[in-house]
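Only a single protein chain was left out; the remaining protein chains are all shown in position.
Naming follows writing order (A and B), and every chain is counted from residue 1.
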Amino acid sequence: MANTTITFREIEGKGGFYLLLAACGAVLLLGAYAYFQMEHHGHVITGMDNQIVWGMPHVIALFLIVAASGALNVASTASVFGKSIYKPLAPLSALLAMALMAGGLAVLMLDLGRSDRMIIAATHFNFKSVFALNVFLYTGFFTIVGVYLWFMMERRMNRWTKPAGVAAFIWRLTLTTGTGSVFGFLVAREAYQSALLAPLFIVLSFAYGTALFLLTLAAASALGRRPLGDAVLRRLKNLLATFVAGGLYLVVVFHLTNLYFTRNHGVEQFILLDGGIITGVFWIGQILIGSVLPLVLLLSPGVNLSRILTACVAIVIGGLAQMYVTIIGGQAWPLDLFPGYTAKSSFFDGEIHAYAPSLVETLLGLGGFAIAAVMVIIALKVLRLLPEKLDNHTLDPHHSK
Amino acid sequence: MRHRVLSLALLALAVLAMPAYAGQGVPKPLVTIEQPGECVAPPEVIRRNHMDLLKHQRDKTLRDGQRGAKTSLNACIECHASKKTGSVLGSNENFCQGCHAYVAVTLDCFECHQPKTGMVKAAGAKP
Partner (left out) sequence: MSESPKPEAGRRAFLGATAAATAAGLGFVALAPGVQLIRFAQAKAGMEGASSKVRWGMLIDTTRCATGCKECVAACATENAIEPSSGRPGQSSQWIRKIELKAEKTGHEISLPMMCQHCAEPPCVDVCPTGASFKRADGIVLVDRHTCIGCRYCMMACPYKARSFVHETLTEQNPEVPRGKGCVESCTLCVHRVDKGQQPACVEACNKSGHEAMLFGDLNDAAGAIAKRIATTPTSQVRADLRLDPGVRYQGI
């Protein structure tokens, strides 16, 4: 325990704070408008159809949800693994996790065909469905992380922070496993049906969450005029590089294994070679921008904030690309009902299914980002989330240069 | 302190009572009974419980396959549809819509169920 107690303070609403809040609020309103259009007219106005049933909203929502569980990482490292250097940043980490989860969950629920039936979704559970378990896990996440955040911020409850942190950590691992299993449990589609998807999503969540946390921390530090010291940055950038490398490793193993099964050659060729947009998004978005570029930036010597933040933005782009390849690519490849035969029908059997996201569903997805952003911005202003100072001396008193 | 509590309580009472005097200008719904005869239950019972009767029956019909019950939605529609429009929806003079518009309760049934009569394919069908 450090002898020096760190003062936490709300940020003042100066220097572009209200402008940023207004901008995020505007995106949120656009997302709300998009939702009402979709709810009124039905999904006929979207780019989704009976072949690509999950589209842009799900790409963004699942990215936010996976990132949410990973954003808790910094807090978990402090509470569960005892790395005290992260303790002052733990409240922001927990709040970001809740905000991202709120955004992702909102988009997921608002895209439902019958979004007026949320009470039915909350009262009728088929527990064999991993989706039903996820609904339970996602909503429980708020409670557990909320309690955890409260324990961190309420001095009298500080001694319960570690048990709450452990509970939150286990819950978030279960949640991400559940999210990966949404695809992993589907035996019907060749791009899924793999046990590897659950651990892949867990490692990816570490990367996406930490990247978004660094971006949020940098933004908060700029908004609150509290310059960030490089001790914590150095550690986080190395951690982030490890997660990105781990994710890349699992993606390589996933595809190598699939390539070994002759029956999966078709879908692998589609994703890796001749799938048009899907192939482009995979190699350029997920691999180049999402994995290789961040590794290069993060592993170069020295701590350079703009390099680190560029890497974080690249990871976010790569994350959205990965979700696009997983969700859209997995649906674009047609089901093989009759191996050895080419099929043709009025229901697009035997054809690659095309997908062009409409404006309305993209706006709905972006609205999810806006929900998270608005929540974090307001929380920074009304709660004592961040330490007064973010320099090396405050965060890491035993820092030896 | 006591004055504050009292005035707050009075204000709350006034707000809660608003529906009672706010609805005085709205005309009561015109319930036209098109077909002679009796409903499956007396009006007082039906008025309060029709949603429970329908909800109870729908699971029996759909999940258990029990057909031909008196409280089938299609039987209600066949009997109660307006002779003019052939439907239970369309204007506030229609049977279902009239009361539901008055009490401002959303009708979810007709997102999926057919509100018009005379569209049953086979003769004498009892869904």
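Quick note on the criterion: a residue touches a chain if its C-beta (ideal position, glycine included) is under 8 Å from a C-beta of that chain, and two chains touch if they have at least 3 such contacts.
The structure presented is a predicted model; accordingly, all values stated were derived computationally and were not measured.
Specify the residue from the set A:Ile11, A:Ala75 or A:Val135 that touches the hidden chain.
Of the candidates A:Ile11, A:Ala75 or A:Val135, A:Val135 is in touch with the missing chain.
Going by the contact rule already stated, which one of A:Ile6, A:Leu21, A:Val80 or A:Ala121 would touch the omitted chain in the full complex?
A:Ala121
Of B:Ala12, B:Val45 or B:Val105, which sits in contact with the chain we cannot see?
Considering the complete complex, B:Val45 is the one touching the chain left out.
Residue by residue, what part of subunit A touches the chain that was omitted?
Considering the whole complex, subunit A reaches the absent chain at 41-45, 49-54, 112-115, 117-118, 120-121, 124-126, 128-132, 135, 182, 185-189, 331, 335, 337-338, 340-349, 353.
Could you please point out the subunit B residues that touch the chain left off the display?
Residues of subunit B in touch with the missing chain: 40-42, 45, 49, 52-53, 56-60, 62-71, 74, 77, 111-114, 119-122, 125-127.
Definition applied: only the chains that are shown with their structure count from here on.
Please tell me the distance, in whole Å, between the geometric centres of subunit A and subunit B computed from their C-alpha atoms.
45
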